[in-house]
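Removed: one protein chain of the complex. Kept in place: all other protein chains.
Entry: chain A
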Amino acid sequence: MVILLPGDVVQFPTASSSSASSSLPAIRLGPGLLWPSEEAKAAASSSSSASQPRFVLATQAGLLGSVDEKGKGKASSEGNAKQQGWWIEGRTQRYSPSPRDPIIGQVTARNADFYTLTLHTSPHQITLPVLAFEGATKRHRPNLKIGATVYGLVASDVAGAGMEAEMTCVDQSTGKGEGMGELDGPSTAAVGATGTPSVSGLISVSLPLARSLLRPSHPLLPLLAQHFPFESAVGANGFVWMRVDRKEHLVAAKAILEEADRLGSTGVVGEEEEGKVGKEGKALSARWGAGLGEKQVRDIVRRVVKGDA
């Protein structure tokens, strides 16, 4: 696959190259791609049967990703004409809030109406209205301390680049919390499934890994669940919060996520990370002896939990 550099011009498939239909879908651009002019944007955002090639400018370095209207992507060259959404997948670690992203933030300030949180990987603060919790009323409000870890969604009506983003801990259509809200941290005395005091912490991961872990079909967390019970929340801003029974499990989880991150760099394109358990198993097996990804995870857990360095 070709790596794009800033300044490269992406030429979208033309009607002459697509096999069946004569009409091209409307194209929407994600991060890293820009329309060269307003006319080009207007011309391309509606379906057209023109055979003129459409061009966009790449502004970041990375791989080109695309999806069609159903959300399915194809990285191979045939069938690209149907793709509607295009973006550039790179290795940036700066998160910019986009609507409906789940995020994990930490409270830095509070006033009567809202909390101010930091997302650590974003330059700007994010605000959380005090009433944006399940069952919150003027009389009954949550009481978050400074430093508390909160899991929520970026509000769906967030404004443009210059304005401060807002988040919410309640699903705005149903009014339910769905697990959002304060995550137990060192300051709260949480009790785990077995009744013993549990250990919880935040693990920092790269943005691409966080995004890919958010997909329900990602195999890594279920693989982890075969070894020890845990509760986890993934924030698109590059954090995974976990609650486990023993601190060795947390350390093992961190080691596994770091390894996944390291190997995930061999293919930032999402499928690589999803399939990486099998792929990384093959890659690692060349170095560590025969085995699958499951064995790899088992080895790391054993190594950490049994107390090797």
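The rule is short, and it goes like this: a contact is a pair of C-beta atoms (placed from the backbone, for glycine too) under 8 Å apart; a residue touches a chain by one contact, two chains touch by 3 or more; residues count from 1.
Following the convention adopted for this analysis, contacts and distances are computed from a predicted model.
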For this session: Identify the UniProt protein name of the omitted chain, choosing among "alanine transaminase", "Phospholipid-transporting ATPase", "Protein YIF1" or "Exoribonuclease phosphorolytic domain-containing protein".
Result: "Exoribonuclease phosphorolytic domain-containing protein"
For this session: Please pick, from A:His124, A:Lys145 or A:Lys247, the residue that touches the omitted chain in the full complex.
Result: A:His124
Seminar exercise, completed: Contact with the hidden chain, among A:Leu57, A:Leu223 or A:Ala255, goes to A:Leu57
Exercise. Which of A:Leu5, A:Ala26, A:Ala42 or A:Ala109 sits in contact with the chain that's absent?
Worked result: A:Leu5
Exercise. What residues on chain A make contact with the chain left out of this view?
Worked result: 1-14, 17, 32, 34, 55, 57-67, 71-77, 80, 83, 90-94, 123-124, 161-162, 215, 217, 265-272, 274-275, 279, 283
